[in-house]
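Note that one protein chain of the assembly has been removed; the remaining protein chains are unaltered in position.
And now, chain A:
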Amino acid sequence: MDDYATSDDDYHYSDQDDSVDGFDNDDQDIPLLSSKAPSTQVITKESLLAAQKEDLRRVMDMLSVREQHARTLLIYHRWDVEKLFQVYVDKGKAYLFAEAGVSVDESRESGSSVRSSVLCEICIEDVPSDEATKMDCGHCFCNGCWTEHFIVKINEGQSKRIRCMAHKCNSICDEAVVRTLLSRQHPDMAEKYERFLLESYIEDNKRVKWCPSTPHCGNAIRVEDDELCEVECSCGLQFCFSCLSEAHSPCSCLMWELWAKKCKDESETVNWITVHTKPCPKCHKPVEKNGGCNLVSCICGQAFCWLCGGATGREHTWSSIAGHSCGRYKEQEKTAERAKRDLYRYMHYHNRYKAHTDSFKLESKLKETIQGKIAISEEKDSTVRDYSWVNNGLSRLFRSRRVLSYSYAFAFYMFGDELFKDEMSEAQREIKQNLFEDQQQQLEANVEKLSKILEEPFETFSDDKVMEIRMQIINLSTIIDKLCHKMYECIENDLLGSLHLGIHSIAPYKSKGIERASELSVCWNNKVNNTGVTAELDRPSGSGSSEDNSGCSSRKRARKEGLGGGGGGSDGGFFDLNLPAEFVDRN
């Protein structure tokens, strides 16, 4: 057993102020130590260009190419700069360029200017040479045909890789040419083209994903190193970066997908009905047998044989069941047993999952009450000035409630047959299950304790008693944090880590709660205009993006001063725990 949670009394240091303060400060500091550079960032429509600048610059510097070529290369390699450089080192520049369709033409000035007119092979017309354009790959066609080609490709969604019109030419068309020719007569298409190019950074990049909010907030999130994480967008939505559904650790993505589906279609209920009831042969309503006799009658009045489901008539009486084929009784019983067992197992886990989810919802109301209590306490003439510990305790409670509820979905799959039937022996499973359940139980006990203490009417207490409650809450919060940590570790190392099937991994536990992605800090306005990728994105571009903006503003969370502000505070202040969006929305 763990030293810090052996009994209730161990953390009630009510008469040892010094040690409590030390404990308090140390542990408040731990989460802050890890606050290095933010590992997740929000990319807004405004910062989208700036966000990709760095990658573009690296490629441009390394290969001394123009921005458009850097972009073509990056799009081909899905914005994986390391991979791109690897190809460069392994196979050389020529291969790298040819593969991605980049042609760098050194002798561009010669060519079309020699003759006064050229034959465009597409429209088969002679055109003056100043109305024709030669791409870097050397193919020359008239501007009209190029423009048509670009429009068709953009409408096909191929903006990011518009190839030359010549047959079997793999070369990607020069961005600048596309831009210039399109903007002459089709500014709307030029705009669309720009947007697709810019958004490639999100669409084709495994490190960047759109926020899954609906209505869409217009933001994307970039993670720095680990794609397996949970994150909060600046719109307030918390989600799992890897599967884009709600933050669900310590469930793996697959487990969560299965669990969410299971809860949704209540397939177990359907199973139960098929096993425990039979349709009435007359009205077809499901009938459940409530006594031992196999002659059943439906509420519609029809009597039928429970054994074979057939309507009973003259041959089937209380003493004789002639004319019915009732021989398959045994087999059905077997399936009934299994379905019943599975259902009970599911119900066990689902009830607990649900209980914590429900508690969490109820406790969300607690926040308001507590704010009221704090307000009253602050009015009082008291020596206690700082009430941040209440908010911290509350945040810890919310966070751990969620962990607890998802831990039941995890356990359902971890110790069930559905996913890991052949992964461990019965004995192994039992050991692991005990290990996990011990931890879960401890966590649960402490969470309930914290929940209870937080409901105490501390605003009516004397200063001494308030200090006592303060310590209890602080200590419980610390213990719960550690227990969560341990449970995640146990899941990662002892449970999932030992599986042969390596597809289950979970987002790491963060004491401070789900990380809120920081806004990308940019000073890009000056740079924009000389890159050619203009600031057109700033304008509402008509195709729904302006609606996106208005859609999100109502969901955007107004940062409450009381909660988020103290993230960097050192006086044992805030954990900077985020509250889930739905909670904030409700306020």
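The definition used in the following text is that a contact is a pair of C-beta atoms (placed from the backbone, for glycine too) under 8 Å apart; a residue touches a chain by one contact, two chains touch by 3 or more; residues count from 1.
Please note the rule applied: contacts and distances are computed from a predicted model.
Undergrad: Write down which listed name, "E2 ubiquitin-conjugating enzyme", "Exosome complex component RRP40", "M-phase phosphoprotein 6" or "Ribophorin II", is the UniProt protein name of the chain that is not shown.
TA: Of "E2 ubiquitin-conjugating enzyme", "Exosome complex component RRP40", "M-phase phosphoprotein 6" or "Ribophorin II", the absent chain's UniProt record names it "E2 ubiquitin-conjugating enzyme".
Undergrad: With respect to the chain omitted from the figure, which of A:D80, A:E99, A:E148 or A:E437 is a touching residue?
TA: The one listed residue touching the chain not shown is A:E148.
Undergrad: Give the residue, chosen from A:A166, A:L254, A:A355 or A:L499, that touches the chain omitted from the document.
TA: Within the whole complex, the residue contacting the unshown chain is A:A166.
Undergrad: Just one of A:I122, A:A311, A:I453 or A:M467 touches the chain that is missing; which is it?
TA: Of these options, the touching residue for the absent chain is A:I122.
Undergrad: Which residues does chain A use to touch the chain missing from this display?
TA: Residues touching the hidden chain, for chain A, are 121-125, 145, 148-149, 151-152, 165-169.
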